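I'd like to ask some things about the structure below.
After this line comes subunit A, so read on.
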Amino acid sequence: MNTAQASVPEAGTALLRIRGLRAGYATRGRSGFGRRRVDAVAGVDLTVHAGQTLCVVGESGCGKSTLARSVVGLLDPFAGSISFGDVDLSSAGRRERHRVARDLQMVFQDPYTSLNPRMRVADVIAEGWHVHRGVLPAGEHAAEVDRLLSLVELDSSYAGRRLHELSGGQCQRVSIARALALRPKLIVCDEAVSALDVSVRAQVLNLLMDLQQELGVAYLFISHDLDVVRHIADEVAVMYLGTIVEHGTAAQVFQNPRHPYTRALLSAAPSIHDRPGGTNESALTGEVPSPAAPPSGCRFRTRCPIAADVCATEVPELRVRGDADHAAACHFAGEDPATGT
Partner candidate 1 sequence: GFGGGGGGTPKGALRAAFGQPVTDLDPYNAATAVDEASLIVKRLVFDTLVRRQGDRLVPGLASGWERTNDTTWVFTLRRGARFHDGTPVTAADVAACLKRTRAVASAQTPLWASVTKAEARDDHTVVFTTDGPLGSLPVNLTLLFVVPAARVADPEQKRRPIGSGPFRVTGFTPSTSVELARFDDYWGGRSDLPGISMPYIAETSSAITALRTGDIDLLWPIPPDQLPEVTRVKGVTVEPVPSWTYYLNWFNCSRAPFTDANVRRAMCQAVNLPQIVDRLFGRGGQQMRAPIPATVAGYAAQEPWTYDPAAAKRLLAAAGLGRGFTTSMMWFDATGPLSRELAEAMISSWADIGVTVRPQSIEKAQWLERLNSLDWDMNLQTNTVTTGDAAFTVGRLYTSKAHRMGYKNPALDQLLARAAAAPSGSERDGLYGEACKIIWSDAVGLFPLTLVTGYGRSSRLTGFTPAPNNQPDLAAVRRR
Partner candidate 2 sequence: MSAVTVPAEGLAAEARPETGRRHVPVRVWVGVGVLALFVLAALVGPLLWPYDPVATHLADRLLAPGGRTATGSIAWLGTDQVGRDLFANLLAGARITLLVAGATVVVGGAVGLVVGLVSGYFGGPLDTVLSRVGDVQLAFPSILLAILLAGVLGPSITNIVITLAITRWVIFARVVRASAMSTRRLEFVDSARVLGAGHLRILVRHVLPSCWQPLLVAATVQVGLVMVAEASLSFLGLGVPVDTASWGATVSIGRDYLGSAWWISTVPAAALALVVTAVGVVGDGFRDLSDPRSQI
């Protein structure tokens, strides 16, 4: 992208700011009457800086996708604010949102379902230019498609193919090219590599990192795969049942996890260096409670190995404890950093 460099914001400035976000779904009550709000995201503060990667990790159902969908405007939040650059999305009008859409794109988990299977690769990539007229004159579409394809390391002969003729990895590249077509400043990746096989996953991860280097694009990268997160994250936020329980740089979170949940997660994650019979003491029992009926106090207390009485009554605040910028939401995070090692 020849003009891309000019539009890259200075690395490190806050690009996306999420404050007190509550979002979720209205479901019918048990009786079938009335509506009940389920806060799948229950008060989240996050900031993504230009040119950086913020990873959100957490188990299934903890609200990662809900967060992502709120950010890109697929879901109207119940409360809180999301601002992108200098635009407050919650109060922005249609036109403003439309303009922001160019800077804020998304790559979904499953490329087969998130791209219209009836379209050709070129049309998939070019769709953004039809939606945002004036971004690129129609005459230049073909050339730009070729350029984007080569950017995601696909041969330009793919332009005329239909998606079902492509492999999963190739499809995901197309998906990335489509997101890049509007030269966004931020790409939200919701489990963008989770459906891929190991070797292909490596290719796509490399691509994402390369693109960040070249184009300065920031990522809000959502994943449940700790290995992947550790590999590409600048910052990490660990999510549990709709809230952020720990937040810090990748090094801080992985090397010195402060929240018992993070620690459990790390020890549960399989690694090729594990061996049979290896013990993982802190493996959690039980499963994530439903966001429709979250536990009182600390949401993690029902599975927490170190829960105490206070946890049932007081909601722990996400506070910086110890190192700069390394925050955790645990009543005992400050006192007992040693348990993490």
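Regarding selection, all candidates are chains of the complex that A comes from, given by their letters.
The rule is short, and it goes like this: contacts are C-beta pairs under 8 Å (C-beta built on N, C-alpha and C of every residue); 3 or more make two chains touch, one makes a residue touch a chain; residues count from 1.
What you see is a predicted model; the values in this text were computed from it and never measured.
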(request) Going by the contact definition at the top, pick out the neighbour of subunit A in this complex from 1 or 2. (result) 2
(request) Going by the contact rule at the top, pick out the subunit A residues touching candidate 2 in the complex. (result) 69, 72-74, 97-98, 101-102, 104-106, 108, 110, 113-118, 127-128, 130-132, 164, 178, 182
